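So that we are looking at the same thing, I have put the structure below in structure tokens.
All protein chains but one are shown at their positions in the complex.
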């Protein structure tokens, strides 16, 4: 019912060439312990403006620190029309206050890197990651705020991951 | 953040004189194991029609069997205008398919019994009960579908209550 | 384009058994010189509540004295649920301030008299009469506020009818 998939494989990270609204780069490892909502959009995509980003703004304003709301500008058409300069003005005019990353353009095709990695079908797309960084929900198009809320509430209720061994090193659990 | 209060005392049950859309009376005990969303409304309350019942309908259509959506017609004004006969036509015209109870009128005042018991401030009011039947959230006025979803998701993630002794009898747990 | 039909025959008048929000009965003759918007509705018709009456309220609040906005409660189903007592509470709760007439029930069928006379197809229906009292537009269902505005503007631009002989009497034109 909730539309959450089981955690299977560690999700790949995003590939961002430039960030807005943040002091430095953000990656999934740094968000460990928090639920992450990644909103992929294009600034000239009507459904992103009327639905996806409206929901993203409410999530950022209402859900508190346990949920990290991240925007991802995944330009796959009209590349010359949606440059980072245009995006910065868009983010300013639409009062977007959460971090927004610019998906790194592909060297070989129109689809930028993160969009390809996650096999997104278009914009808007919303991805939810659990506290351990696993991808648990992936939606394309308009989504119901109620149902997104149910999914987020379910993920929030999951226990924080044990600090475990990763990348060949085992940290001492903190008291 | 979630607006859920801890479970403290067993919530009182509603006091309904008549049910629509159900074969027989419904009480909290019979809903044990499910999350319950009680939507109190008046059929001539504009905010109930434009917001509260719209959300209730979506909850009923989308959330599946683990969430029981119950309407409660809590008439505290214009009593002659909102009789059960009028309510039945309203429920038909607005395609309300979940069970709706008629709050029992008070013998002494304008506020019907359930409304008084739960100390509702007006309509629309939404109350969320956990799987054990404890009242965990109580909202008056317009509510955000996102935030209701987060609360419902959190309640869904709580474990089902152990079948325990109640009312002087201890059932054998079912396999 | 405007959806206005030519004035042909003098429109029949409405047949109202009871009025709300007015000191006395209203008829087309008494509104001569003004454009008239007649909004037929049922208080339990969802489209009337969400669209037709919203537009009627804006018309009443914004269009000034040259346009008379009249509501007509044309009950053709659930008669016991939409009595004048219920209607009065509805009009109060929804802040309807323009005159509302109750269409006189038929002695022989479910369709009330005015609804039958004008051959309305259901609710909401909106009828526009010109300054001379001729029916010029008749719409069933949701209507575009823009297009209704165009029609009203066109009717407002038509000259006031000459005060002529009617009912066997010829008034002296006023200076």
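Every chain is named by a letter (A, B and C) in the order it is written, and numbering of its residues begins at 1.
By definition in this document, a residue touches a chain if its C-beta (ideal position, glycine included) is under 8 Å from a C-beta of that chain, and two chains touch if they have at least 3 such contacts.
Fair warning: this is a prediction, and the values are worked out from it, not measured in the lab.
When the full complex is examined, the chain removed from view is found to touch A, C. When the omitted chain is restored, the residue from A:18, A:86, A:106 or A:144 that touches it is A:86. Within the complete assembly, C:63 is the residue of C:7, C:31 or C:63 that touches the hidden chain. Although one chain is not drawn, its touching partners on chain A can still be listed: residues 44-46, 49-50, 77-78, 80-82, 85-86, 88-90, 92-94.
Interface residues of chain C with the unshown chain, by the touch rule above, are 1-2, 55, 58-59, 62-64, 66, 144-158.
Convention: only the chains that are shown with their structure count from here on.
Taken together, the touching pairs link the chains end to end in a line with two free ends. In the contact between chain B and chain C, the residue numbers used by both copies make up over half of all numbers at that interface. Annotation: 53 Å between the Cα-based centres of chain A and chain C. Work out the mean CA point of chain A and of chain B, and you get 35 Å between them.
Chain B and chain C, compared by their mean Cα positions, are separated by 40 Å.
Shown for chain B are the residues that touch two or more other chains, of which there are none.
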